[in-house]
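Missing here: one protein chain of the complex. Every other protein chain is in place.
This part shows chain A:
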Amino acid sequence: MLHEGMLKFRSRARGAITGAMAAMLLAGTGLSTEALAQEKTITAVMHSGLRVLDPIITTAHISRNHGYMIYDVLVAVDENFQPQPQMADWTISDDKLTYTFTLRDGLKFHDGAPVTSKDVVASLNRWAKRDSGGQLIMDVTESLEASDDKTIVWKLTDPFPALLDTIGKQSAIPPFIMPERVASGSADEAVTEYIGSGPFVFVEEEYQPGVSVTYRKFEDYVPREGEPSWMAGGKEVKVDEVKWVTMPDAQTAINALMSGEIDYIEQVQIDLLPLLEASEDVVVETRDELGYQTIGRMNFKHPPFDNKKVRQAAMMALSQEDVLATLIGNPDYYKVCGAIFGCGTPLADDAGSETLTSGGDIEGAKKLLEESGYDGTPIVLMQPTDVVSLTAQPVVAAQAMRNAGFNVDMQAMDWQTLVTRRASQSKPEDGGWNIFFTNWMVPEVNNPLISPMLNGRGDNAWFGWPEDEKVEELRAEFIAADTPEKQKEVAAKIQAHNMDEVLYIPLGQYIMPQARSTKLTGLIESPVPVFWSVDKEQ
């Protein structure tokens, strides 16, 4: 009897469990896709998941890319490195001390409110608190005011010829224009309202941090006249929706592109390219010829790199070709480049990089090291193991330095531990460090005002904290240079100074290929992946 009862109970329980499971399976949310079936949607796999939605508080590239989707900028540098009007035109007074910006007609925020000069002033002020270029301009700012709804007057105490280049730059923190109520908040606290006046609207209800983000075309956006060129020119949106999805597995992204489930991959791992190149439905291309600069940075506060000769010996031991070949592998996607401002940029100059670009000089490095009086102090070299684009450089550099006679203590860690540890000014043996490696987009280092490694203000400088009056003098000279020729002249001096002092070691340039479905057309050349001008064949 007991057995029969148990069976009945089990049968009922099975029914209940099955029902509950079915109910649970049917739970969850989701919109019907039928209504959206006829719409043009681009599904793109970006280089990382979007987690920080305020592009002013962070320098993360994905947040910057998000910024260009939903915000607009006053001025934008085009592919010839020239500042062009975007939201505003400008005039400059004869004494070069007053910049007057006039907003163009038809600018609206996504909530329908018109963009006014007060919004611009608040946005520029907040941006300048976060951006190093902005801080330099604010050092010479007498006033920044809205004189009427459409006019912004920026008065300086001293000329700052690079003002338009600085507010028009595309990285690391472009001055995106937000509504005054949003931009008037603290610059150290992320905004919580994501309203811009850019070509796309952020769809907040569909946002999943780190997983996907959806942008709808902003129907009221009035593009500027003219062809798009980098972040300048007309931003005409030709699709209804752009969806960024995160795929942590590179192979999955490639499979999804080949099967037509996605339309675009922002960065393809070089070693996986042959898979895509075999597909007729996929185009592999590069749309950013500048790419990235990979670098090594030493700690100036502690021995042995507080000694210039030791720094020089380490640089002399390194070979860009060895680093790049290990990091990228395929020579089509990297180039040996000794210019700290990046090859292909107006300020490029490769003076002083001979050993780096010609395969290193181990014997010379040994000799220099001997002369320096290096006593065998272990070099704490930090190696991040979880970032594909940063794991190879430390290994190659460590071996080259060992060959030259350095006692290298390579310590493996995750990138997050590294970024925390590199902020420590403790001695290397007490949790500090001696050298680490990272990458920058070339537009982030292509002039001395924005390149973080060329700040010589000691404790206020970038990690490594060099105290270098000479480089500060040269930066001031660059600020005062009022013609491209004079700027180039000063840039060459900074290049030579960097290679002599070894403020940092440029280890070459590489580009990352992108991949798209053949259905996508009209993508523009740009270091920042943008989705205006792009169309999709249905």
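Rule of thumb we're sticking to: contacts are C-beta pairs under 8 Å (C-beta built on N, C-alpha and C of every residue); 3 or more make two chains touch, one makes a residue touch a chain; residues count from 1.
Keep in mind that, in the parts below, contacts and distances are computed from a predicted model.
Looking at the choices "ABC transporter permease", "Xanthine dehydrogenase family protein", "Aspartyl/glutamyl-tRNA(Asn/Gln) amidotransferase subunit C" or "Cytochrome C oxidase subunit IV family protein", the name in the UniProt record of the chain not drawn here is "ABC transporter permease". From the set A:Leu97, A:Ala113, A:Val140 or A:Ala190, the residue in touch with the chain omitted from the display is A:Ala190, counting the whole complex. Per the touch definition above, the residue from A:Met69, A:Leu103, A:Leu136 or A:Met258 contacting the chain not shown is A:Met258.
Of A:Lys40, A:His110, A:Arg130 or A:Arg516, it is A:Arg130 that touches the chain left out of the display.
When the omitted chain is restored, the residue from A:Val52, A:Val153 or A:Met512 that touches it is A:Val52.
Of the listed positions A:Val419, A:Ala496 or A:Met512, the one in contact with the omitted chain in the full complex is A:Val419. Although one chain is not displayed, its contacts with chain A can still be listed: residues 3, 6-7, 9, 21, 24-33, 49, 51-53, 57-60, 130, 132, 172-173, 186, 188-190, 192, 208-212, 245, 247-249, 251-252, 255-256, 258-259, 261, 386, 413-417, 419-421, 423, 438, 440, 452, 459-460, 462.
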